[in-house]
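The complex appears here minus one protein chain, its other protein chains still in place.
And then chain A:
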Amino acid sequence: MATDWNTLWPVLLDSVGQTLWMVAATLVVGGFLGLLLGIALYITRAGGIVPNRVVHTVLNVVVNIVRPIPFIIFITAIGPVTIAVVGTQLGTGAATFALIAAATFGISRIVEQNLVTIDPGVIEAARAMGASPWRIVTTLLVPEALGPLILGYTFVFVAVVDMSAVAGAIGGGGLGDFAIVYGYQRFDWAVTGVAVAIIVVLVQVAQFTGNRLARRVLRRG
């Protein structure tokens, strides 16, 4: 069976657009929420800037519960919440919501891990000089960890591209959906190959950009 590219091209373009949209929205919104959650985890830990055992334990447990759930299960399990927020459990919007939720928890750990590597002596010095917790976060933690954070977010980008392929399971569209419906289910390896190639290029560009940015920030810092 020859592949009918004339009809597939528009679908492929749509799919690329959907993937980019899902990944971008997830990185921006989930990235921001994950940053907040990661900072909260870090500053409330014992010996942190604003130690708070109750808050830390609750956040920690919630993150530990959500994070290990395989995304294909998470995207369906979160269904009721998705319906309440987005209005439907199907489509790109619903998939994006689930992606953002899952990414927030995943990113929070990456943020926390990067913050832990900051020299405690620097934070201690800032506290001794009368820096408020908010100042320490904005003028010290985030700038000091920026280089590693960029690499962390690049890693997350690749993971989100991976996760977004699962969106097809709930009719979310995107390249994963495209590859399965038009490639796998029709035994059309050419289609699957094109989808894979586009994803590979996407990931390479992201990784390259992330590395460049991180190197520039690290050199400056």
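Simple rule for what comes next: contacts are C-beta pairs under 8 Å (C-beta built on N, C-alpha and C of every residue); 3 or more make two chains touch, one makes a residue touch a chain; residues count from 1.
Please note the rule applied: contacts and distances are computed from a predicted model.
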One chain is missing here; what is its name in UniProt, given the choices "NADH-quinone oxidoreductase subunit K", "Cytochrome c oxidase subunit 1", "Cell division ATP-binding protein FtsE" or "YeeE/YedE family protein"? "Cell division ATP-binding protein FtsE"
Filtering A:Ala2, A:Ala84 or A:Ala128 for touch with the omitted chain leaves A:Ala128
Note that chain A touches the absent chain at residues 119, 121-122, 125-132, 135-136, 139-140
